[in-house]
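Below is a slice of the complex: some chains, not all, each in place.
Naming follows writing order (A and B), and every chain is counted from residue 1.
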């Protein structure tokens, strides 16, 4: 799921660089004071907006989302749940003791299940874990959305600084063009940060949060069904409602025989 | 319903091309690097926003909506339901066994009905099918809406690249005009993509989703009424509430005699 994030950002930068190189050189697009005012301004305003601690953890969440794959694959959980349901039918809940699940949360829930905890306790534990990671992702979304809102504004502030300086010193007409080119660079930086990085990243964090919320429901429902010794067939029908659209094809066509 | 989509987009392009040809030639409106930065930028940002799988399926949904007619005609379902209601009154539910319905979902629901499934199972099956197609359309709407939001921004990024290059090389005054013309082309591309294609397409997907949701309710209600052996007259009155405005004229005027 998440390789696209990096591919997208890199592809966007490549597209911009190529379109620059066609008609000129990359050098006229790099300007240290411009970079400083846009990045410095965004960082300063973010410091005013968020408490320091949350800023750092949200930055981290943003990077993790960008690089790592989601730990939650609903299709995997769906299939594992059906498999375990079969085991429980044959050997009771204890048959699950040695099952290895490639999902920490699900593993832990099943572990509590075989330890004889009741569903309320298991649900509360899973809820708390999931809520924690969802809250962090929502904070990450808010932070990146905020950067996406501020980047164009700080780009404009940088351009205004450049324009005022250029206009105040109109002595040398030959200098007007390059000075204005530099002034416009900050607007360019702000637009790229907002539209290639910050807003798309915030959107992806939002989609991923929704996705994790669905998977969470799927895990809790799976454990409930396993505890109640549900048949794999009935379970497949119930759980398939929690699968996202793309992976639902197989489950849905089975309904005809239901 | 959907021919208008293509007619609209083609008509819009024709209008733009004609208004260009009146005062000049189309050549000055085609610029390969400009096309690259706008399309490349939108595509890159969309890759960051959405998981790859969902991007492709949403693109497909967008094209299908553009070309195909809706599979759901509420007026047809309404009339078919009244017809079947008459058949059931005469020959019982079994009279429906050989009825051909030109709507896959309705056919399947009636099939399950004659097979003796109860309404809960039928509703669950139809709900799942419809939810699936509605989720896909909503994702398609979100994707096109996102493109509509990003297109003007990427048009502006392209224009900024062009302006910075032009301003940095002001040596030849004769080149300023054409360079600025090219710089503005990306803003033009972005505006056309957003206002002729992406936003209108997203709006139509939204209207169609609402429409399919209504039809879905109509199908479920029809099956319920048929199962309960409802009289065609009473059924017509109940079902007509699910018809969209335009096709309602006839149904409403019948109410006086009710």
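Please note the rule applied: a contact is a pair of C-beta atoms (placed from the backbone, for glycine too) under 8 Å apart; a residue touches a chain by one contact, two chains touch by 3 or more.
Since the model is a prediction, treat every value here as computed from it, not as a measurement.
**Q** With 2 copies placed here, how many are in the full complex?
**A** Oligomeric count for the entire complex in this file: 5 copies.
The criterion applied here is as follows: only the chains that are shown with their structure count from here on.
**Q** What's the rotation angle, in degrees and to the nearest 5, for a C-alpha fit of chain A onto chain B?
**A** The rotation relating chain A to chain B comes to 70 degrees.
**Q** Taking the mean of the CA coordinates per chain, how far is chain A from chain B in Å?
**A** Roughly 27 Å, centre to centre.
**Q** Per the contact definition, I'd like the list of chain A residues that touch chain B in the complex.
**A** Those in contact with chain B are residues 1, 4-5, 7-9, 11-12, 15-16, 18-20, 22-24, 28-29, 174, 176-178, 180-181, 184-185, 187-188, 191-192, 194-197, 199-201, 203-204, 207, 240-241, 244-246, 248, 252, 255-256, 258.
**Q** Within the complex, which stretch of chain B touches chain A?
**A** 33-34, 36-37, 40-41, 43-55, 57, 108, 121, 124-125, 128-129, 132, 135-136, 139, 146, 150, 153-154, 156-158, 160-165, 167-170
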